[in-house]
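If you scroll down you'll find the structure; I have some questions about it.
All protein chains but one are shown in place.
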């Protein structure tokens, strides 16, 4: 039981008062920047690296862990309360979370996000400590053809869960796919749909699009509705905290989200967004009250939130076991390791066990701290919604533009916020769902690149796509997701419990 | 603090009309044409740290202008800092390629290069169980069928792709025939090499170092002119009979239209920085190699790099 001894040793380091203080500073900073769209944990850790160099390795790694988990947390708070997703992995949370907040159920939404993140973070961190080497072997065996199959699965499950009108859902998706084409094509180096504007060469930033569509589009449609939409936002209706039914509806999504998030996060090209999409689609499918989806279903917050936190821990699997940085934050953490003369790589566990276990232990501490700090704050947070609308929406716009400007002080970026904001308004006005646009922007480029990589490696032989058992399994799941409702209908003679209006 | 700062501003204002009477830079703005966290940003922030802590420059600010391989920042710098003796921009070899492939309206002849600061060399790696044991094996495989050799590296037209193209050209294989597969992040491409999905990987040596030490990767060669001091067992491309030498360097440049005196003042400040202990420590901590080159020697090297890059990008079909 070396693992537990090592972990206990790590915990004893992390529990020293000074290190607890670092953890506290870390989670506070992380939450603060996580709330800002565009400014994420990667950027914060990068900016703090020179400062933390003065601290001892344990202290600064503990602070990084706090920032990392805090950032994920802040992202969901902003999504739920303000409808401005702070991180791309908390976009899905905004769908149901903000609807809940507007219906006076912001408290339970924040609580299920907090506890779900805690549960997922804890399980995933245990996974990181115990089964990382096994997980990484499987994750590494994923080739481009398998990733492409995973994208196909994501596309089918997500589109099966979007809205009532197929035409409108697909229209939104294709607008997103078109936006995803903008910029330099990675494989050929050719600029696409850039019209000679240098600022477009890097493509459309996911957070920029999400913030514009969600926050700015929303502001425009509310202001345009004027007196007509004099809907009163009730900060609290019923209990601030989760009631018995909320618990009952949350715990399974937490676990399912965790088991989607951790392995996909551990894959070198998995990311944290895809598990949130899959979790949302899965919960919508399994929910007993599918018509609540789109109007604030707690499962739609609990699942994706657990998924993105588990994915955040999953990203550390290849980093700690192989030294592979598979996300921006992981790359920066790697730079942090290097500061202390550590060579991250397959030998890290052997060469610096105290630091690795210290980091894992501080992830636990950060997790507990976030829960303890945030649950009492839920009541305070939801009061934000009691701010009179002129100031609330004024603040949301300041906030949305601030995050964008902080990450990239460019007028073109602000111009994109405005144009996509108008797009969001038009889509809302004519009852087009918003989320598929963002899904298209995220999944489109990923699936294209993976498909082209697979075909380049096979020198153009399309059969390679169906030769891997992983890929075939994923295609089978995709077919099930697409044809499942039909089979259900054929077998039982009644309509599958799927559907319900979205947005 | 504030008083000192105001004093510095005042001193700068007084010093400017006198034609830089004192050879001391008091206030400096360094543009990092990249997002915080990347290589250029870290270079700029390391400079900021050393210049301030060693009191070479009173106050240093870093400004991030990310986008399009640094060409957006470069355009803003060229247009916005004309004649400003207190402005610097960080850049690198990647920018040379990006200017060509992006058909950027501004280029490096429009700024005043000061010095090359650091550099990294490119390496080729294969999984430990690969049948390719040496550069000679790779050359043979490429000559047999270039399509069958898949290369994992960074974005198309970047340093990795350019190096692969140069290697093909040097051994007489059509550079447009190489099967180059671009990955967006180091982790993802490394995973594809370790997983045996591609034949070889090409990237900077530091990316493969840890894996090679752990025995999971074998490094076939490196693009340095001579063997590297801390990697003595890795042969260079040249000694394996592949005449390719390339360095992925980072540099610092000043604004266009500054006077020779102003350039000299800045060059002296940079020189002082590079020779300081704090800088040496910083490089060691970041694992960057000091490839400092200033003055006419750097100008000549830069011109050479631009011409050769233009040629190879044309050969691999990414530039006209």
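Which chain is which? They are A and B, in the order written, and residues in each are numbered from 1.
One rule holds for everything that comes next: contacts are C-beta pairs under 8 Å (C-beta built on N, C-alpha and C of every residue); 3 or more make two chains touch, one makes a residue touch a chain.
We adopt the following convention: contacts and distances are computed from a predicted model.
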item	value
Undepicted complex member, UniProt protein name, chosen from "Tripartite tricarboxylate transporter TctB family protein", "Putative tricarboxylic transport membrane protein", "Stage V sporulation protein AC" or "Protein translocase subunit SecD"	"Tripartite tricarboxylate transporter TctB family protein"
Neighbouring shown chains of the undisplayed chain, as defined at the top	A, B
Touching residue (missing chain; options A:17, A:376 or A:460)	A:460
Candidate in contact with the missing chain, chosen from A:5, A:18, A:225 or A:386	A:225
Residues of chain B in contact with the chain not shown	2, 36, 45, 61-64, 176-180, 317
Touch residues of chain A, complete complex, unshown partner	33, 44, 47, 167, 170-171, 174-175, 177-178, 181, 185, 187-188, 190, 192-193, 216, 219-229, 231, 388-391, 393-395, 397-398, 401-402, 405-406, 409, 411, 414-415, 417-418, 421, 428-431, 444, 448, 451-452, 455-456, 459-460, 501, 503
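Going forward, only the chains that are shown with their structure count from here on.
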item	value
Chain A-chain B separation of Cα centroids, rounded to whole Å	32
Chain B - residues contacting chain A, complex	35-37, 41-42, 45-46, 49, 64-69, 71-72, 75, 101-102, 104, 147-148, 150, 155-157, 161, 179, 181-188, 190-192, 194-195, 197-198, 209-211, 213-214, 216, 285-287, 318
Complex interface listing, chain A residues touching chain B	42-43, 45-47, 50, 53, 139-144, 184-189, 191, 198-199, 201-202, 268-269, 318-319, 322-328, 330-332, 335, 338-339, 341, 343-347, 407-410, 449, 453, 456-457, 459
